[in-house]
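Missing here is one protein chain; the remaining ones are kept as they sit in the complex.
Each chain gets a letter, A and B, in the order it is written, and its residues are counted from 1.
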Amino acid sequence: MEVSHIKQEINMTEALMQRINELLSHYPADKKKSALLPVLHDVQDAHDNWLSIELMDKVAEILEIKPIEVYEVVSFYTMFNRRPIGKFMFEFCQTSSCCLRGAENLIDYTCDKLGVKLGETSADGMFEVKAVECLGACGYAPMLQLGDFYKENLTKEKIDQLIEDCKEGKISLH
Amino acid sequence: MKVTIDGQTIEVAPGTTILQAARMIGGESVPPTMCYYSKLKGSGGKCRACLVEVAKGSEADPRPMPKLMASCVTGVMDGMEVNSIKSERVTEARKSVTEFLLINHPLDCPVCDQAGECDLQNLSFKHGKSQTRYIEEKRTFEPEDIGPNIQLHMNRCILCYRCVMVADQLTDNRVHGVMDRGDHSNISTCISKAIDNEFSGNMIDVCPVGALTDKTFRFKQRVWFNKPYNAHRECKTPGCCGKTTVWMFGNEIQRVTGRKDEFHEVEEFICNECRFDHKDTKDWVIEGPRKFEKDSVINQNNYTQKLDTVVIETEKGILKGRDQDRKKISMPAIPLKREEQEAFKEGNI
């Protein structure tokens, strides 16, 4: 499994712990492991969108499971990042319908515009472009996911605008 | 309950699987198993090597099952009729599974310590082809060190999950598991942690291929040059039976394993102390030779055949080969004659 050795500052704030306890309340008391996926989402959101081994170990401790059980799960699902990622990660859908409506050309355009290769973070750590599989927005293609939201029916002009908005801090991710 | 497999009928208790019934019958009809392990709860169903055809569901519902079924996880019904090796569909499926398991396998048997006792070798011997249709680049993984006793070769792994089950069911703190997914799934600790639990060595015995091998035995010997003996010792480790097979070369114990039955499953699990720390014959009570099924390569060097002293009549420098042969084999500039080429292709050289 890809593991980052970059040190991550762990900050389990009171608000985060409160949210975790709320999530835990959704499952029977002896089934804490069930809360793993939702908890990981919230923990990742609160830690610059990535999960270090230390952070995963912390989650294991809270859910009273073995660390390996967390690693196995984190590595299975695509939405958990195991290394620091660009602040604004453009996740373009690259499956059939999106390709029919020009996703591939738009991905190239975005990479050129940002001066990055697919799957790489820009030098300033601001942007990253990633191609992902079907996001369930086939009728609104081409599209991308940015944080918790979808940006749909994209054109080059809309991409330009989106990049501007990101730079100007007008985009919220959660 | 009555079940018929390849025309042979047997009476079994309710809850028996088709595979268990086939093993009771024995012989050619026993499906191969790469992931199922009777001593590990929840194992089986994954490799698909043991697929069989259910031609009649049961006396009550005689309809055939449309798909081939994994015999290791399909329960027997009264009056069920199963085709194993007798069915072309089944042998076809086994060939397919064999091919799938081999396309990304490194085929490094010559340097693999498992060679000679490898279930994948056996499977491909029976159901494989000598050619491959796979021309793509093979998948590889970064090596990972999992401690001083066990060698992990991920490239050889077929993802049977047995070693994960050993860690789950025999030890109290599993530190390795299956990471990532799809064809990049891999066995790992993620943090290169030593897997050093007292029963972790059993991962080696349950591994059907050379993905997990004994580091203390690494490159020491081809298994068929060893003489296996049943042995035991007074083991103090709670849960360890102390009954093992010791693999000897001369008077030296080169390897200690659990005692494996004809389906290559250990009879009982052993602790790491027995396995790794007692290589002195004085530590063991030797019971006698360990028998293997008759077509096992391990019998090559066993005690049932009388060993004749072999005298090799050597020409001078035979180990280097004759000059003319060496030229032809290693120097493409000197081409083989046509009939030599033919012979070379057929493997007669």
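The criterion applied here is as follows: contacts are C-beta pairs under 8 Å (C-beta built on N, C-alpha and C of every residue); 3 or more make two chains touch, one makes a residue touch a chain.
In the analysis below, contacts and distances are computed from a predicted model.
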| item | value |
| --- | --- |
| From "Surface layer protein A domain-containing protein", "4Fe-4S dicluster domain-containing protein", "ABC transporter permease" or "NADH-quinone oxidoreductase subunit F", the hidden chain's UniProt protein name | "NADH-quinone oxidoreductase subunit F" |
| Among A:36, A:114, A:129 or A:159, residue touching the chain not depicted | A:36 |
| Residue among B:40, B:70, B:118 or B:271 touching the omitted chain | B:70 |
| Touch residues of subunit A, complete complex, unshown partner | 26-28, 31, 33-38, 40-41, 63, 65, 69, 72-73, 76-80, 94-97, 99-101, 104-105, 133-141, 145, 147-150 |
| Hidden partner interface residues of subunit B, rising order | 34, 44-49, 51, 67-68, 70, 73, 75, 93, 96-97, 99-101, 103-104, 133-134, 136, 139, 158-159, 161, 178, 180-185 |
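Simple rule for what comes next: only the chains that are shown with their structure count from here on.
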| item | value |
| --- | --- |
| Of subunit B, residues touching subunit A in the complex | 173-181, 186, 188-191 |
| Footprint of subunit B on subunit A - complex, ascending | 1, 3, 53, 66-69, 71-72, 75-76 |
